[in-house]
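Missing here: one protein chain of the complex. Every other protein chain is in place.
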Amino acid sequence: MLLESLRAEVLESNLELVRRGLVLYTFGNASGVDREQGLVVIKPSGVDYDDLRPEHMVVTDLNGKIVEGNLRPSSDLDTHTLLYREFPTIGAVVHTHSEYATSWAQAGLDIPALGTTHADYFYGPIPCTEPLTDEAIAGDYVHETGLAIVRRFRANPSGSTSQAAVPGDATHAASAGGRMSPDPSGFAIDPLAVPACIVAGHAPFAWGRTPHEAAHNAVVLEYVAKMAYRTVTLQAEAGVSQSLLDRHYFRKHGAKATYGQK
Amino acid sequence: MLLESLRAEVLESNLELVRRGLVLYTFGNASGVDREQGLVVIKPSGVDYDDLRPEHMVVTDLNGKIVEGNLRPSSDLDTHTLLYREFPTIGAVVHTHSEYATSWAQAGLDIPALGTTHADYFYGPIPCTEPLTDEAIAGDYVHETGLAIVRRFRANPSGSTSQAAVPGDATHAASAGGRMSPDPSGFAIDPLAVPACIVAGHAPFAWGRTPHEAAHNAVVLEYVAKMAYRTVTLQAEAGVSQSLLDRHYFRKHGAKATYGQK
Amino acid sequence: MLLESLRAEVLESNLELVRRGLVLYTFGNASGVDREQGLVVIKPSGVDYDDLRPEHMVVTDLNGKIVEGNLRPSSDLDTHTLLYREFPTIGAVVHTHSEYATSWAQAGLDIPALGTTHADYFYGPIPCTEPLTDEAIAGDYVHETGLAIVRRFRANPSGSTSQAAVPGDATHAASAGGRMSPDPSGFAIDPLAVPACIVAGHAPFAWGRTPHEAAHNAVVLEYVAKMAYRTVTLQAEAGVSQSLLDRHYFRKHGAKATYGQK
Partner (left out) sequence: MLLESLRAEVLESNLELVRRGLVLYTFGNASGVDREQGLVVIKPSGVDYDDLRPEHMVVTDLNGKIVEGNLRPSSDLDTHTLLYREFPTIGAVVHTHSEYATSWAQAGLDIPALGTTHADYFYGPIPCTEPLTDEAIAGDYVHETGLAIVRRFRANPSGSTSQAAVPGDATHAASAGGRMSPDPSGFAIDPLAVPACIVAGHAPFAWGRTPHEAAHNAVVLEYVAKMAYRTVTLQAEAGVSQSLLDRHYFRKHGAKATYGQK
């Protein structure tokens, strides 16, 4: 059996998504690549996580041609293989419909970098792709999904701010991979410095150098997406309602306080 | 004992609702229909889920007349049987007060189709019924609840946009049942293409071809209702607060950045 | 040992609050009353729920004088006993700082009756008390908390709408207790028809005819508080952003659709 060790890692990465609550039923898949052999190991489609065994994993080449395995690979295979071909530094890809990251994707918004939890893993906002066109959707949809991700990393959408690609001090982002030097491939965003993307109207993809790291990044992505949701809704409300906060504060403190300790 | 296999399926469908957290105490019920015999199997009313056994299920005809069983059937029986009579393609019905779908029902709003998780199961918005009239509430309330659902599928409420009933490309919705061809019964919305409805001021009903599928659809309905809630609140705030997002972004990036890596 | 059966019921009621996630650490307490003997059984203060045994329960008279027990009773005892004296039809009281009901209490807002889940248990909004005055807080605080609750049921706050006390058709509320007839004690809100109140800036109290029912009502109160929070925030946003919903809808449907199936 080919790639026994990578099969086990990819399986474990799939199970980590389940343990962390990122996956409902069979929504989600993980894969890994062996760069030397040019082979991809990916979860089969629609098998219950409880039943998954290393031997169920499907092995394909970098164009998605099945090399070993009797089961059909994940229906998102073509997105995975495109990412492996276009992002030469990554070693594993994870796709989920995790709740908060998907909500940002459905809103069509980048997840802003609002704190150090985010910055520890992602050097800048998590980009959201442009919506797919009618032609892309009617065409090779899964492949087009990968293209939309790649476009977002090669260049920013028109009208948007350019993202810092060459940081001078990578203290925080180092743990995410540390590949902070100017990218020779001409990426606007280094895929290892921002190891995730959300697809507009769809859901997140995350990646890393190993299956373990890709799953870990997907879990942290969901965590920062959740806190970003709360930060943005909180701040918008608090902006509207500073007078409300003041009213509460003075209700409890000072000469006219009507609450709590006198 | 009649319909042993269907009893087991209906029981399992009820238990799936509990396992997935859709049910508090005894809020919720599932049923299935045997079309050949014209018999319905439904959960008894108010029995703890821990104690439910196949022999507790109640068997009725399509008008709700009890054919076998000593326990009282679910108090929502008349909604279930009406749906079986009016939607000839469905084989099972599930009712819950699951948190997010019920919140949309209480808000009196259709759950908009905001992403592929939704589109994988529901071909268009999950419709919300019109509020019941005083007469309907004072009358045959449970039956009227079913009528409100059926009206919503037979025609859209006045002033609303007509929904696509005859899609040309059913890639995504196929997994929901695939009955995408023009509906000979004259439905505005095909009940198998959109296998759920939320009742205004009440809660969701979902259905499918089998008890397993109906429960599965109810679970996914709750999941998409949750993500739709977050998408709508996020997007409304973000629209209000684009300047806020900008301020955060520039606080962290560019010449005037005051946050994170220099 | 006095009241062995009631001790067991009160203990079980306390544990139900923990099982349902309504209690953090030792926040929360339940009690029951024996009307014939005029004795109250209440949880002791600050004992871990894991260690609670029936013999730890404290027995007091209706004025809070300890009759049996070596442990100090819950610090909220005076609120419980006041409710027993003022609401002659109730048999048990529960207090928690459950998350959503407390958030409504902190907001100082009644929990509106937005759906049938609410109406199945509470015949009208869950009232929120007026804020306590400086004098009340500096005075007999726990007793004053009870008075604020009782005032809310005896009369509505000035300027507010009077609540229906004499419903003609109690179909839904029947399961909450059913005492729908005109209240001879002159309550504006019948305590058994609306078996809960939230104390402004504090948290909820719930009650019922038995300890089991009081805990059950507290659990449902938290559930309806949660759904009311989401309904109100959703509807406010959706009102702001109907154009947003429309944009989404038309992005996915009709001639100019750019999403999903063509």
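Note that the chains take the letters A, B and C in the order they are written out, and that residue 1 is the start of every chain.
As a working rule, a contact is a pair of C-beta atoms (placed from the backbone, for glycine too) under 8 Å apart; a residue touches a chain by one contact, two chains touch by 3 or more.
Predicted, not measured: the structure shown is a model, and the values here were computed from it.
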Missing-chain contact among B:Ala8, B:Val47, B:Leu62 or B:Ile137 belongs to B:Ile137
Sole touch to the unshown chain from A:Arg35, A:Arg154 or A:Arg230: residue A:Arg230
Full-complex touch with the removed chain, picking from C:Leu114, C:Cys197, C:Ala214 or C:Met227, is C:Leu114
Against the hidden chain, subunit C presents residues 24-25, 27, 97, 99-100, 102-109, 112-114, 116, 119, 123-125, 138, 141, 161, 163-164, 167-173, 201-203, 229, 232-233, 235-237, 239-240
Where subunit A meets the left-out chain, the residues are 114-117, 169, 171, 216, 219-220, 223, 226-228, 230-231, 233-235, 237-238, 240-241, 244-245, 248-250, 252-254, 260-262
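By our rule, only the chains that are shown with their structure count from here on.
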In whole angstrom, the CA-centroid distance of subunit A from subunit B equals 29
Flagged in subunit A as touching 2+ other chains are 138, 201
